Every structure is written in structure tokens, then in C-alpha cells.
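Removed from the display is one protein chain of the complex; every other protein chain stays in position.
Coming up: chain A.
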Amino acid sequence: MSESSERAGGQPEEKRRGLGGAIGDLLAPVAGFGVTFSNMFRPTVTEQYPYVRHPTAPRYHGRHQLNRYPDGLEKCIGCELCAWACPADAIFVEGADNTPENQHSPGERYGAVYQINYLRCIFCGLCIEACPTRALTMGNDFELAGPTREGLIFTKEELLAPLTQGMLGVPHPMVEGTTDRDYYRGEVTGPTADQIAWVERERPEDPTLEGARQAAATKAVR
């Protein structure tokens, strides 16, 4: 309200010229209401968030996600290129060695510590452009508010994509006879019997075992 009257008051010269002397002066105080009235008949754009949620644009830059290969291994190699690319210095990464007993990603290196500080992130997407393994992508989730600073520094556990049906929980070895390049080229399509056997031996209670067994069986039939 105050804005429209200000605007009206801001252009008195023009109005005066348009409507002419005395009549213009007379109508000036109510001219602003014209804007008000005309808007009353337009469709409303108020979103009833959070009761009604509209999808974002499909390529909206939302919360990050650290992706996995189909067998469950992480794609992130801890290279810190995302951290390097970040103009807001929101990303913190520490790499570590993959070992036969503790293999998190294909190849020699994985991201042991991974944090994104959403108080800093400006959602520019430069990090996902920098990622050499397409480990880092952005989703459409924009609900990133919270009462504490700590809560808004997302850790690797929070950022990692959940294990979908058929993926095997990490750590576990790479598919036998493959290299990190084969993974990158998409030649690994799911966990193999050897990987499942390894997890069965190391972590018999792993909840992803059942799904992985099924996935491996279906693939074998196919």
C-alpha cells in the first residue's frame, strides 16, 4: 500500500501533465488505488507452502548428493576438486587410502571426510561441474534451514545417496577384474556373487545383503 502511494507521489510531474492541472491534482491521491484495484482481479500467486508444495524447475540447484555406482561403491574419490572450485569455500574434503579391507570407491582413493556447509553454499553448481567422477550432483531439495550451525554443515553420511534396492553396502571390494575406469564407463551394473560373499563374511548382518542377492540372481537369470 505504502509502496504504491509512494510510487504515485514519485511521478507527480508526469501525472499532472497527463491529466491536466486541477483535475489531475484532485485525482492524484486515489490514482494509486487503480493499481490496487486492477490487481484484485488477477489470479493469486501466493503459494501455500508448506501446505502445498510445488515442484521446482527440473534443473533447479538444490541440495547436493554424493552418488554411488550400481554395486554400491561410492563415486567420490576425495579429490577435493569440488572444494577447489567452490567460490564460497563451503566444501571440506579429506581423502584416504582404499585398502582391500576397506574399499569405499573404485581405485586407490576415496573421500573419507566430506562436508558441505549450507550456511556458505550459494548453490552456484561450480562444484558439480568440477567433479571428475560425477559423484557430486545437485538435487531439487531446497529445504535447507535449521536452528543450529552444526546442523547445517552436512556430513558425508547425510550427503551420500541412499543405497537403493540391489546395491550392496560399503565397504566392499570392487567387482573382480575391473578397474576404476570400467566403473566410470558404466560397465559395472550391480553387485557380483564375490562381492556379496565378501560382505557375508565380513558383515553377515548387513541389511543390504538380501536385496543385493536378489539383484545378482535376477541378473544371472537374464
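One rule holds in what follows: a residue touches a chain if its C-beta (ideal position, glycine included) is under 8 Å from a C-beta of that chain, and two chains touch if they have at least 3 such contacts; residues count from 1.
In this section, contacts and distances are computed from a predicted model.
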Per UniProt, the name of the complex member that is left out, chosen from "NADH-quinone oxidoreductase subunit G", "ABC transporter", "Acyl-CoA dehydrogenase" or "Dihydroorotase": "NADH-quinone oxidoreductase subunit G"
Hey, which of A:72, A:95 or A:191 is the one touching the hidden chain? A:95
Contacting the left-out chain in the complete assembly, out of A:31, A:77, A:138 or A:196: A:77
Need a quick check: the contact residues on chain A for the chain that isn't drawn. 77-81, 83-84, 94-97, 107-109, 132-133
